[in-house]
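Just one protein chain is left out here, and the rest sit where they should.
Presenting chain A:
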Amino acid sequence: MTDSWTVAGRTFNSRLIVGTGKYKDYEQNAAAARASGAEIVTVAVRRVNLTDPNQPMLMDYVKQDEFTYLPNTAGCFTGEDAVRTLRLAREAGGWNLVKLEVLSDPKTLYPDMEETLRSLKLLVKDGFDVMVYCSDDPVYAKKLEEAGACAIMPLGAPIGSGLGIQNKVTLRIIIENAKVPVLVDAGVGTASDAAAGMELGCDAILMNSAIAEAKDPVRMAVAMKHAVIAGREAYLAGRMPKKLYADPSSPLAGLI
């Protein structure tokens, strides 16, 4: 049984997207990405180290024939920075599918939604398919969709916090109202958080730190793979109603 999802005309079977930051080295990074079953990995654009051009390169480990690169704008604080970064990414690899994030406060890494929306409009005009990292605000989520976002990616909790999903109510509202894919992006700390996110009905989950900062990243990648599948299946299966009191699952009739 296939349970795929589609973003901007591209179809994927894995509902887990993994980041490629914070790993011990690119080798461990590639092993974790493979173990997670992810088909998409997020990548950042940075200056080449010109004093040592022979340093290991991401592309040599996390290979593009194995993974779809999703270039992001991590570290950008203005629309102009974001557009410039993604134009370079497009030139480096020919990608049109990108992830926009425009941050505000370095302490919370919360997205600057006004600037995010403005950047999105610039990128859409420039021909990009833009997946947008955003706050869990249903009003802004709708505005992003109307401005042409190909996916809405609300945070579950601050980036790198590992706190788990903080506001299921707003995420549910965003998911129910969106006509484009919704991905929970950031905040997952452990497998149950990923399952909880998928149980809300989102299309996929993006995470980095939860795997990279685990004591055994490759093993946590396997856990996340299963958690995302479990959460998705539970969502599709439809959970039982919650009740205040007990309800025996063995028949009461025929007791001796």
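Note that in this section a contact is a pair of C-beta atoms (placed from the backbone, for glycine too) under 8 Å apart; a residue touches a chain by one contact, two chains touch by 3 or more; residues count from 1.
Just so we're on the same page, contacts and distances are computed from a predicted model.
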| item | value |
| --- | --- |
| "Sulfur carrier protein ThiS", "Alpha-D-ribose 1-methylphosphonate 5-phosphate C-P lyase", "3-isopropylmalate dehydratase large subunit" or "Ferredoxin" - which is the UniProt name of the missing chain | "Sulfur carrier protein ThiS" |
| Omitted-chain contact residue, chosen from A:Gly9, A:Pro53 or A:Pro106 | A:Pro53 |
| Residue, one of A:Ala89, A:Cys134 or A:Ile152, that touches the chain absent here | A:Ala89 |
| Touch list for chain A against the chain that is not drawn | 18-23, 26, 29, 42-48, 50, 53-54, 57-59, 62, 69, 71-72, 74, 84, 87-89, 91-93, 101, 109, 133, 159-160, 185-186, 206-209, 212 |
